[in-house]
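Omission of a single protein chain aside, the complex is shown with its protein chains in their original locations.
Up next is chain A:
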Amino acid sequence: MSAVVRSDRKGGDFGWARAAWQQAGFGPVLLVLLLAVNIAVNPARFAPGAWGTLIGLAAPLIGAALASTPAILGGRGGIDISVGPLMGFINALIVLVLVQRLGIETPWIIVPAAVLIGAAVGAGNGVLATVLRIQPIVATLGTYLILIGITLTILPAPTGTVPAWLRALGGPLSILPLTAVFLAWIAIRRLPYYDHLMAVGSDDRAAYTAGIPVTLVRFLSYVITGAFAGVAALMMTALIGSADPSIGPTYTLMAISAVALGGVSLAGGRGGLLGAAIGAIDIFLLQSALTYFNLSTFVLQIAYGVVLVLAIVLTALHERLLGRAKETA
């Protein structure tokens, strides 16, 4: 770690290492550690041939973490805790309404439907949090409860099946939707919008005096979060292969832990999707190692909590180290 900091000060080589350090902080370090532990205790599960399956298992969590990031980047308490229930809601709508009731199986309808439902709910969150200016955590807690309620009303118990193409996305092919999200984000990064979002997250008063439409920028961050949650819902549907009202909501807290672990500042304006993805993989690996030791799910919960606290402490430490490196530069 200290070597990376030193190269940061010299500002010469190790450009990629520096970029990874600046964006993700301790996430990649933990990734390497956890990967080593997992390979050591469970070589069969982590053999190169099995990686496709592993990605499929991790994909919904990675997707949920990616989805949670844009709203957080917008700053001033921006957060969307309804991402998990939204995934469950879209899962129920796709399997129950589109596939079972209407008999629609083509991806050309199901994929846009998932993304559009996600974006619409995200827009609703955006209106509550940015136009009506309800504190984002309270506004999206409302959405969280509403979505869980609706999902349980239309789908009291797990049921249904999914089309073959969607089931296939639950394995190695889950790399496709993940890549799609990353490509969308790379495109967004090349738009003026991205600079505006980071500026708003960095300091909204300065953004306002610079003539940036602060409310619109934040509103759109919730829409993007919702659309990405739609993709995450597809990956979750692919993995479980049915409609299940209880699984979606569990993703919210794990996703936020992943985002924090990935070096995305919960104060906004710092971090990116790559860090969030690395954080999600960290959590997945932790889960996988603990499950191997046959620990109960209660212990898993404790581990998530510890990781979240640790992540926030490490992120603060990381920011301080970065600040110091910059002052001496």
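Methods note: a contact is a pair of C-beta atoms (placed from the backbone, for glycine too) under 8 Å apart; a residue touches a chain by one contact, two chains touch by 3 or more; residues count from 1.
Following the convention adopted for this analysis, contacts and distances are computed from a predicted model.
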| item | value |
| --- | --- |
| Among "Aspartyl/glutamyl-tRNA(Asn/Gln) amidotransferase subunit C", "Cytochrome c oxidase subunit 1", "Spore germination protein" or "Sugar ABC transporter ATP-binding protein", UniProt-listed name of the chain not shown | "Sugar ABC transporter ATP-binding protein" |
| Candidate in contact with the missing chain, chosen from A:Val181, A:Met198 or A:Ile224 | A:Met198 |
| Touching residue (missing chain; options A:Pro43, A:Gly149 or A:Pro213) | A:Pro213 |
| On chain A, residues whose C-beta touches the chain left out of the figure | 11, 187, 189-192, 194-196, 198-199, 202-203, 205-213, 269-270, 326-327, 329 |
